[in-house]
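Removed: one protein chain of the complex. Kept in place: all other protein chains.
Chain lettering (A and B) follows the sequence in which the chains are written, and residue indices restart at 1 in each chain.
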Amino acid sequence: MSDPFKPRAAFAPWDRRELPGLFTVEESARRVGNYKWLEMRLFESLGGWVATVPELDVKLVLGRHCYHHAWHAELMDKRLPELREMNTDRLCEPANPEMAAFVEALREPEAPEHTIEKLVGIFRVLLPRKIAAYTYHMNATSRITDSPTQRSLGFMLQDEFEDWREGEMLLQSLIETPDDVERAARRQSELEQLILAAGGIAGPGTLGSETVTEGASV
Amino acid sequence: MRKQLPPEMLARDSRFVRTSIMDQVMDPRNAKMGERDLGSARLQPERPAAADRARNLMHGIFTGEIQALEGAGRTTFDFDDEQAPFALKLDMARQCWDESRHVEISVKLGDWMGTEIGEYSEATFLYEAACAPDPILRLCGVNRALEGLAIDVFNTMKEFGDLSGDPVLEFCEDWMLADEVTHVKMGSDWLRRLTADDPERRERALDFQRTVDKLFSLGGFRGESEDNPIQLARAFRSMAGFSTDEIDELAEIAAQAQLDAQAMVAGSS
Partner (left out) sequence: MSNITLIPAGFTLVKFDADQVRELIGQTMAEVGFPADVAVTIEVDEVLPHPLTASLVDIVDGEAKLWFTGGCFESPKRQTGLSVDHTRVELGSAFLRAKDRLSEGFVNAPRDEELDDRQRTIWDAYAEGRLVALGYPVRVQRRRYTFRLYGGFNDVADAAFARLWSGDALSWNDLSAMADELVAADTRPPRKKSLRKETLRSAPAA
């Protein structure tokens, strides 16, 4: 029989998590606020678009994905007070005016003929950016001190990957002619320019570089 | 994308054909129908044309679910963060998913029963209830009136499935019924929360709900007698947060709507 009182290491040999992380509490909170704002605008857009797309399968997928992003917003909203941000509305904002402009442009198409434009914005521009940003956050932040954020981002990424795949498949099935290819590419290019100007969904440094807080590493 | 999307802009593919409530009201056959003794209108397997009546209702449920999805979706978008609290929008997003699932279920049930998408014309008066400019009016019109009607309809269909021994229909309707009870409760909770300090707004919202309820009872469609195809589901409504007084009031609205319909027929014949 094993001895239950025998001293054991706090971390099992296979648990390789380390304390160091690139984000301070404030930086993680800032990003989480940006994510919440973006997830809110995203679920609102998908909800609004449901009535404007004639394709039944797309309509139903948008209805489903609308809730996924609302849930992401809720997860981020719940995380903010845990990051010392008691007023959860204060940090719920776009990373910068360029990001706000990107979202404004993203949700602009309305006509029933513009399903490709709507889906390109979401699935070929925004979701890849979100996947990148959330992955960076997961990898950059401390796996011990900020693990609640990591855990939420893990759930969110699971949705993002599956939703991206579903949306991309819808797009491939809707793009039927060389003109459609042009339309999709044009739309993607327009929006990429805007999000490039924003520096990513959390602003410049979304994927690292200059906004990394000096000395945050332990 | 604009805020407040009018019903005529609801996007549909080429299979769908829209009808107006006026088409139905002005149908010259209505008066002649009123003169006939057609027996009970209640949806039951032993009634004549039960299969086609059930299919027709199923397609109505299908288009109603699409509109409920669209209505909930628009509520997430049409109001800014001051007009509609974050938690309310989350609830509406959740409802989007639920309604999306209900459309999926309805499509499968339509296949099961032998209907095709767009086989029947679509009236948009359900979505019209979701166009109110005040979010709480919308919640009352959609979650309490429309989703309340859905409780009655699903319960009627569930009973039909049970009586006819159709395991698929009964199974699906029971699941959808569970969701609708949740949606109605959501509406009741938000009505209380958002109007706690504003009795006038609450009264306006309840008035709007009565109007929508009356519309949904039009021509005796819903009620508690054998003349009503859709039966008022008292037990489930109670579970969803309706008080007995509210259910009694709805029963009166439905009975009055039926009397109005009979008077209209008598007046036109």
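Assume a contact is a pair of C-beta atoms (placed from the backbone, for glycine too) under 8 Å apart; a residue touches a chain by one contact, two chains touch by 3 or more.
Please read these numbers as outputs of a predicted model, since none were measured by experiment.
Asker: Could you tell me which shown chains are touched by the chain that is not displayed?
Answerer: Checking the complete complex, the chain left out touches B.
Asker: Out of B:12, B:53, B:102 or B:183, which residue would touch the omitted chain in the full complex?
Answerer: In the complete complex, the chain left out is touched by residue B:53.
Asker: Identify the residue among B:35, B:82, B:197 or B:245 that touches the chain left out of the display.
Answerer: Per the contact definition at the top, the residue touching the missing chain is B:35.
Asker: For chain B, which residues lie in contact with the unshown chain of the complex?
Answerer: Interface residues of chain B facing the absent chain: 17, 19, 23-24, 27-29, 32-33, 35-39, 45-56, 59, 111-116, 118-121, 163-167.
FYI, only the chains that are shown with their structure count from here on.
Asker: I'd like the Å distance between the centres of chain A and chain B, where a centre is the mean of that chain's Cα atoms.
Answerer: Each chain's C-alpha centroid was found; their separation is 36 Å.
Asker: Which residues of chain A touch chain B once you look at their complex with the stated criterion?
Answerer: Residues of chain A touching chain B: 40, 43-56, 59-64, 66-71, 73-74, 77, 89, 107-110, 112.
Asker: Across the complex, what residues on chain B touch chain A?
Answerer: Interface residues on the chain B side: 1-2, 5, 9-13, 66, 69-70, 72-78, 81, 86, 89-90, 92-94, 96-97, 99-101, 103-104, 117, 127.
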